[in-house]
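First the structure, in the form of structure tokens, and then the observations on it.
Every protein chain but one is kept in place in this view of the complex.
Chain nomenclature is as follows: A, B and C, assigned in order of appearance, with residue numbering initiated at 1 for each chain independently.
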Amino acid sequence: MDFDFSADQYGLRDEARRFLEKQCPVSHVREFLDDKAGWSRDLWKQMADLGWMALPFPEQYGGLGQSFLDLVLLLGELGRSLAPVPFLSSVAMAGQVILAHGSEEQRARLLPGIASGDRIAALAVSEQPQGFGGTSIDMHPTQDGDTWHLNGEKKYVLDAPAADLFVVAACVGDQNRWFVVEEGARVTPQTTYDPTRGAGSVSFDDAVADPLEAPFLFPGLQLATAAVCAEMIGAAEKILDMTVEYSKQREQFGRPIGSFQAIKHKCAEMATELEAARAAAYYACWAVASGAEDAALSSHIAKSYCSDQLAHLAGEGVQGHGGIAFTWEHDMHLYLKRIKTAQVFLGDGPYHRERIARIVGL
Amino acid sequence: MDFDFSADQYGLRDEARRFLEKQCPVSHVREFLDDKAGWSRDLWKQMADLGWMALPFPEQYGGLGQSFLDLVLLLGELGRSLAPVPFLSSVAMAGQVILAHGSEEQRARLLPGIASGDRIAALAVSEQPQGFGGTSIDMHPTQDGDTWHLNGEKKYVLDAPAADLFVVAACVGDQNRWFVVEEGARVTPQTTYDPTRGAGSVSFDDAVADPLEAPFLFPGLQLATAAVCAEMIGAAEKILDMTVEYSKQREQFGRPIGSFQAIKHKCAEMATELEAARAAAYYACWAVASGAEDAALSSHIAKSYCSDQLAHLAGEGVQGHGGIAFTWEHDMHLYLKRIKTAQVFLGDGPYHRERIARIVGL
Amino acid sequence: MDLAFSPEETAFRHEISAWIRDNLPAGWGTPEFKEPKTFEERLEFSRAWEKRLAEAGWAGISWPKDYGGRGTTLMDQIIFHEEMAAARAPQIFINFVGINLAGPTIMAHGSEQQKKRYLPKILDMSEVWCQGFSEPNAGSDLANVQTKAVLDGDNFIVNGQKIWTSFAHVADWCLLLCRTDSSVAKHKGLSYLLVDMHSAGIEPRPLKQITGEAEFDEVFFTDVRVPRAQLLGEMNMGWTYANTTLANERGPAFLAHQIRFRNSLNDLFDSAKRTMRDGVPVAEHPAFRDRLARAYAEVEIMRYIGYRLVTSILRNGRPGVEGSIAKLYWSEMVRRFQETSIAIAGLGGMLDDEDGFDGGKWNRGFSMSFAQTIAAGSSEIQKNIISERVLGMPRGEVWAPKPKEKV
Partner (left out) sequence: MDLAFSPEETAFRHEISAWIRDNLPAGWGTPEFKEPKTFEERLEFSRAWEKRLAEAGWAGISWPKDYGGRGTTLMDQIIFHEEMAAARAPQIFINFVGINLAGPTIMAHGSEQQKKRYLPKILDMSEVWCQGFSEPNAGSDLANVQTKAVLDGDNFIVNGQKIWTSFAHVADWCLLLCRTDSSVAKHKGLSYLLVDMHSAGIEPRPLKQITGEAEFDEVFFTDVRVPRAQLLGEMNMGWTYANTTLANERGPAFLAHQIRFRNSLNDLFDSAKRTMRDGVPVAEHPAFRDRLARAYAEVEIMRYIGYRLVTSILRNGRPGVEGSIAKLYWSEMVRRFQETSIAIAGLGGMLDDEDGFDGGKWNRGFSMSFAQTIAAGSSEIQKNIISERVLGMPRGEVWAPKPKEKV
């Protein structure tokens, strides 16, 4: 029984935090707020030099041979710093799906570019604003001999403007599975509520699509879901830190507002939500990474809890700051929007709870 | 626009409070806690002498010719004092149903006894623990010439042990309507969670049942629902009063606990829930009493809000008291159980919200 | 207790509703109508519309005729709000502060000369008002206002900074809360000045907010000269008067807010009916149906609470401390409502503006909803006021104004 990270993993976290505080202060993040398709290629290159993209991939695919679990705290740091790079999409979601579902040939072809950072992959699942997975996927590839083609449009694709290739959920018969589209995807960058990251729609017009070998969405989707939770934890930790810190500095009525129970208890409740979310997210990361029996269940538990409770935490963070959080200059709203966006991405609370209900036989 | 009670109505409330504080202290209520079928006949007789049962009935039926609205604050006082009498059931629910649905003959036959307090009526609707109204009513009377008979069992009948006659919801064709059973009902008193009031199951074995003239459950059921809300308001007011009062007396850390924001803000939230519940309950009482266009809607709004928010308030009241509220000797648990029971009686929050959804066309 | 409207009130309702129908801006409400987008466009649009309302005599329905009003009742005022909302007419925007905050405060505490001078020009739209309350260090602790006004002969000399001032850069006048005595307890040394916004030394700067727009300004005052006659009421009574302003913010306008939310709710219901999830409209989906019905109930209860507030004003002449309960109720309700609306946008809420669900309106509503529980007395401040002034709990903390200062 060891439900905590190793000294090496904490070491990487500390190194990442130092690096990001220096190379990715919020002023750097803000350079890209108004640019629908913008992201930090500079930061990306530095991260590649540090080997971060290579981390979770086996050595034969150009990776460093570490595991998905080694990504968890790193994703948190990227969430904490709002780093404007497509790491979550390319390395922790699409890359992990390819690793989990691809054939030897597919992995060898696709992963080295992702592991070096030279190619960027994005995960394209949703087509509708409401509902997730299952029957909400209505893209049906056509087969022409050995070649598959995709038609239609995927929406709400995170990091689409940065991506070179897409890992697309589509439906064959009554089975959803993953296809890789390397060419012919048309991306329309869109205005995002969370201005620190890009998203867009991706349309396919007879695009050649390569089906990944393992013909299910799972466990790839679970890995991606756990990764989103891990990133959310970092952003939520920062919200709590900011709120506590502000409450110690801000004086009203001649005292720091952090000495009032109204604020103290709010922060204590946030800390409790955060600890529960952390336990859920880390457990899900371990379970999906190690193929535990309750991998699927725990990913639904983690995302449902993180979705709803961390959104609540973010709102309380705004309230704890008062008017200042309402200004564009203050960073609080960027974190609020980050969490609110993550809340619905890859399935909202009710979706994941319905999955829980089915798994536990309700 | 006058959304408040009259001086006369407030006068009756003050008189009722004085009377009940004297004649119905909690020590009197506690005399009946262990007796499934017990209630205060003494208190009932005194109330009859004051003319309370006669209040809302027209003079030709032995009443005082006041209206349902004149009952509202009185019901609150009965809730506040936990008076162990079947007033709500007999006068404000069953009596009002007869008044609203009965023919001239039926009113003239049934109401004088109710208005004098000599006869006690109870409302029998539910048969199942879950669901309310509509298809949950599965009692189908049989017709034999001009005579109807009822068979089967009604459950969760408030004040059944005290009642002489029953106003029963039953289904004819696809229409629920009210029947009066004056003889042949077999009552089984049961142990109630709220020990201050009686309840039981009522079974009918070919009991003669007289259908009230107007062949619908509404508006009678709305009147009954609004009356339950009015009574809940009084109990909830008492909970808030007790909690505030206790917080001023109880010292910990050398200060009254009511000086801590944790307790102050809890009480402020309770006061806000209470004011909203009051507005909703009183509005519903006005709307159903005056046959306003939104009578049905407002009764569902009031009961859904009172059910869930006042139950929350009651829980906060317990928490605000700490360990003392956990003892049998303290009265707080009696109020908690009163509110929790009322929460589900005549439809819980989800039931009433589903009705709202239908009415507003969701 | 009678919530029905009188025949006169009903006649007035028909009159105003007919007028609105005949006078809405051309094309308003049709899909072709090009809504004003930027803040400046909204200003221009609302100036024209509110001018039209003013010319028809609808601007100050319950204000005395002496001050340019219609001189009728509070009920007529409420009916006007209801019909405006029912017709989905453009909301009062540029003249909001004048009609709802500055005007009533001047009416309550100004000299006869001040009333005659200022009130008619609010109603005829010839002067626009803003309000200078909050400061960077006077938020929750509003009594901590530091903007100083020092008497120098017949003028006050004003120095300081305000924040969250709507319309500052277009306003002609400012209702300014400032410190005129630093030697006494902080809430005892405040006064209200009526400040000409065209005076030398006033610099409004737009303040970019959470949505990326700038609906508010910061305002910097540097050696601004304000004639002594511009003092409202008595010196050092500003804290008491400020409570009038805040109470008015929670008075008849409360019912207008309510109807605005009912309109939003109806829009949300429309979206919920046409958006599908798991093969059914979101409005029928278990994840949302109960929640939407709850939102409906809460918005209706806000109406009932508004009726109780109005009754209290009609019976007692002014809103009571229960205004704080109403403010807490509706601001928390708005937060829940906007949480629900953004949830219904679903993944559509990831995108914003033209790319967003319903043009991003729920995103903006969600972002702006935090203003409700923070501005005009945060929820924490309201809870202090309720616990101390309504429930009589011991102070123990210094957060809320002392009970004995209550107005």
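Criterion: contacts are C-beta pairs under 8 Å (C-beta built on N, C-alpha and C of every residue); 3 or more make two chains touch, one makes a residue touch a chain.
Just so we're clear, the structure is a prediction, and the values are computed from it rather than from any experiment.
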| item | value |
| --- | --- |
| Shown chains that the omitted chain touches within the full complex | A, B, C |
| Chain not shown: contacting residue from B:I120, B:V181 or B:A199 | B:A199 |
| Full-complex contact with the absent chain, from C:P286, C:G359 or C:G392 | C:P286 |
| Among A:R80, A:R177 or A:R353, the residue in touch with the chain that has been omitted | A:R353 |
| Absent chain, residues of subunit B that touch it | 126, 128-132, 134-136, 155-156, 190-195, 199, 251-255, 257, 260, 262-263, 311, 315, 318-319, 322-323, 325-329, 333, 336-337, 340-341, 344-345, 348, 350-351, 354 |
| Positions on subunit A contacted by the hidden chain, ascending | 1-6, 9, 69, 240, 244, 247-248, 255-256, 258-261, 263-265, 267-269, 271-272, 275-276, 279-280, 282-283, 286-287, 290, 292, 297-298, 300-301, 304-305, 350, 353-354, 356-357, 360-362 |
| In subunit C, positions touching the absent partner | 286-287, 289-290 |
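One rule holds in what follows: only the chains that are shown with their structure count from here on.
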| item | value |
| --- | --- |
| Approximate Å spacing (C-alpha centroids) for the pair subunit A, subunit B | 52 |
| Shared interface positions of subunit C, touching two or more other chains | 380, 383, 397, 399 |
| Sites on subunit B at which at least two other chains make contact | 260-261, 265 |
